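Yeah, one chain of the complex is gone here, protein chain that is, but the others are all in their spots.
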Amino acid sequence: MALSTQAIGKLVRRTRDLRQRPRFARGNIELWANLIILSWSAAFMLWQGVGFAIQVSTFFAIWAILAVSLNLVVGYTGLLSVGHIGFFGIGAYAMAILSSDASYEQLRTEAIPTFGWPFFAALPVSVVLAGLVAVVVGIAFNRFRDDIYVLVSFGFAVIAFNIFLNWRALTRGAFGIHEIARPEIGGWTVNGTFEYLILVLVFLAIVVLISWFIVTSSFGRVLTAIREDEQAIEVFGYQTAHYKLAIWVISAMMAGLAGALFASKTSFIDPNSFVLLESILLVSIVILGGLATIWGSLLGAMAFVMLEEGMRFVPFLPAEHIGQARQVVLGILLVVLMLFRPQGLVGKFRL
Amino acid sequence: MSLARIKEVPLVLLLRFREHHSRALATVLTTAVIAYVGWKIVQSPEQALQFAFNGLPVGAVYALLALGFTLVYSTVWFFDLYYGAAAALGAYGVFYLRSQDFLGGRYDVNNHFVNIVFAAVVAGVVAWALHENFHSRLRSRFHPNLPLALGVLLSGAVGIYVWLVLANPSQLNAMLSPLIGVMVMAAAAWVLHRAWRRLSLTTSLAPILAIAPAAALGAYCGFLVATTPESSLYLSWGVSCVLAGAVSLALYRGLYVYMRLRAKSPLIMLVASLGILLAITAIITIVFRAAPRPLPDAFGSDVWTVAGANIKAFNVFAIGVALAGFAGLLLLLKKTAFGTAVRAIGDDEEVSKVVGINTTVVIAVVFFIGAVFAALAGILSGHDTAIQPRMGLLLLLKGWIASVIGGIGNLHGAIIGGFALGMIEQFGIWDLAGEWKDVISFVVLIIFLSFWPQGLLPRR
Partner (left out) sequence: MSTKLDPRTFALETKAISKHFGAVKAVDQLSMSIFSEWITCVVGPNGSGKSTLINLLSGMLPIDEGIVVIDTVGIRVLKAHETPDHGITRTFQEVRLFDQITVWDNIMVGLTERRLFPSLLERTKPRHQERAEEILRSVGMWEKRDAMAGDLSYGQRKLLEIGRVMALDVKIYLFDEPFAGLFPRMLERVKDILKEMRRQKRTVIFVSHNMDIVRELSDHIFVLDSGTLLAVGEVDEVLGRSTVIDAYLGH
């Protein structure tokens, strides 16, 4: 929000200075992107009513956690990872297995281990698990760069998806896992959609705060320098491998958090939520919103969710094609952005 | 001044161990793999042969993908992810043209709306291409409206022809026979012309003598095609390949050219082509639905048995296509002026421009060829298994892996890498279930990149 108030302040100042008018008209894509997306979302939610707004905001919050976490890696560190959905999935499955109800599972023929933990016990474990996997993956990936990094991160997403799908003894494959626990605070279960939204927004706020803390620290500055020239920053005594690994793990833990929240929200997961395509969509959100800004990721997630909901009101578009139509729009948006604005709508880093 | 002490290499970190001993580790890994495969072969040679027979056609598909991928990559130095979409386009092109014919038209998707839109797009592209290439040249020579009218007529005719072809898929052979005839005639005339030149016969009868047999041959071929309905399937292969190639060419000419002028890093191109892949995959899903579909049986669904192992004739054909594609590409790159130009552009595009190579045209042709390879791969794999819209992304990744394993930017590496990947996948799932194939290929990729980042055959 700080950024948007700044932008509004800038607008006021600039409109006062008439000589600046032409430059203002040409160069303020950031401001317009902010204005359009925010006002569109607000108007849309007001129009559609409270229930809709709550649902949309919950999905926005989960996507936003993911996008902010991925932006730490893609935007700040310059590693174009397309595999982030893997950590999302690990978080979700960890939450599912740890917290799903054992009694329900026994009804099924194929028994998988379930623990029936409460939400707040399973959450940190899911997050840490995603982090641990990220340590291993990060050590293996640390030496890759640029397009090869894209390829191996594709690989991580594919491997993760295949494990979710095919390790049936643990995940029950395509059947998915049911009855995932709802959060419980002191005997009071967070069951209503509004309460749940508040919970997710609190976690989003925590993630944004942590990210903000990271990127404004000396650590964040080193990350941007690694993005620009990894060899040159080593000469200044920074062990870049450790920095990359650290941000990768932090980012993965945030994605794991998003996954755990998602699993608990839907209370049922199957591998289809973690396909490679979702991962590509996630990268598009980050690029669309803006690289190397936290606000951009929030904006991108909002635009993405609104795009999907907005598609419902396009005439002649059958309901089953909405997802595909959104994909077409996102694909074309990516091309246009790469042509004219490689840093995304409000970004600070051109790919 | 004397040394107080010598600071030794710190005895820490797996990371460093990997750096210093990667060769040793790589050797251990290789021996382990060879030992495993050897043990398996000794254990049951027949089964091993069967696995090899399963792996080769898959490898052929990967090799085709890797060939096209490598060709394009070593020319423009960015990874064009459209290749996935090209493979899917190729397979779905065949499906679209043949869906009426097989399974009693159960999956018939022929759709007037799609036909008309597609024909209009083709007409538009033709008009644009004509305008770009000829309008300015012809305008000065003739009345300004004449080229315009001709262009409109020509592109309109092409559009109508395309619409006719699309609207009558059951008579595909009949619809395409004039085109085949003309193409055969042109090819024959060209060959005769070359022969004439070489014999240096100069008579005034030359044109007639050349055109008459060429026309006869063309007409005969056209007739032959028109009277054999079985040829429809193979014609649809050609149409699909041309379609995928044409889309690639249009993408390059209409988009990548401008983008490359601005792009500072290959990642921009990669993300843009990822966007294209997303969009095309989604459009295919909208038109054809997400569920897997079969392709009609091609020839050779009969099974041969060699030394106790089975292989389908079609799979042998697939291997042949891959080898032929490799040989053709090699000839094209090594023996022709075009190949020299391609390699020059790969070495240094700016210098190639300075020495007078029309880089835009050459690269456009490279994009066309690359996409045709991808489409062929998509078709072959579609006939072998089934097609689904997201096959493109997976095939693309496999082709990418194969070219990385073989050595990025090396044609020999591409074909070796493709077949190697196919075999690795098959032998890898010997003790695992078949669904772990993708995991195996990516694990192999990561191992390869860690120990042999240059691939099997590094580029010179």
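We just call them A and B in the order they show up, numbering each chain from 1.
Convention: contacts are C-beta pairs under 8 Å (C-beta built on N, C-alpha and C of every residue); 3 or more make two chains touch, one makes a residue touch a chain.
Quick caveat: nothing in here was measured; it's all calculated off a predicted structure.
The hidden chain makes contact, of the residues A:111, A:169 or A:232, with A:232. Seen across the whole complex, the unshown chain contacts chain A at 214, 216-219, 221-222, 224-225, 227-229, 231-240, 242-243, 246, 348-350.
Heads up, the rule we're going with is that only the chains that are shown with their structure count from here on.
Across the complex, chain B meets chain A through its residues 14-15, 78-79, 255, 258-259, 262-272, 274-283, 285-286, 390, 393-394, 397, 400-401, 404, 433, 435-436, 438-439, 442-443, 445-446, 449-450. Against chain B, the residues of chain A that register as touching in their complex are 80, 139-140, 142-144, 146-148, 150-152, 154-156, 158-159, 162-163, 165-166, 241, 276-277, 280, 283-284, 287, 321, 324-325, 327-328, 330-335, 338-339, 342, 350-351.
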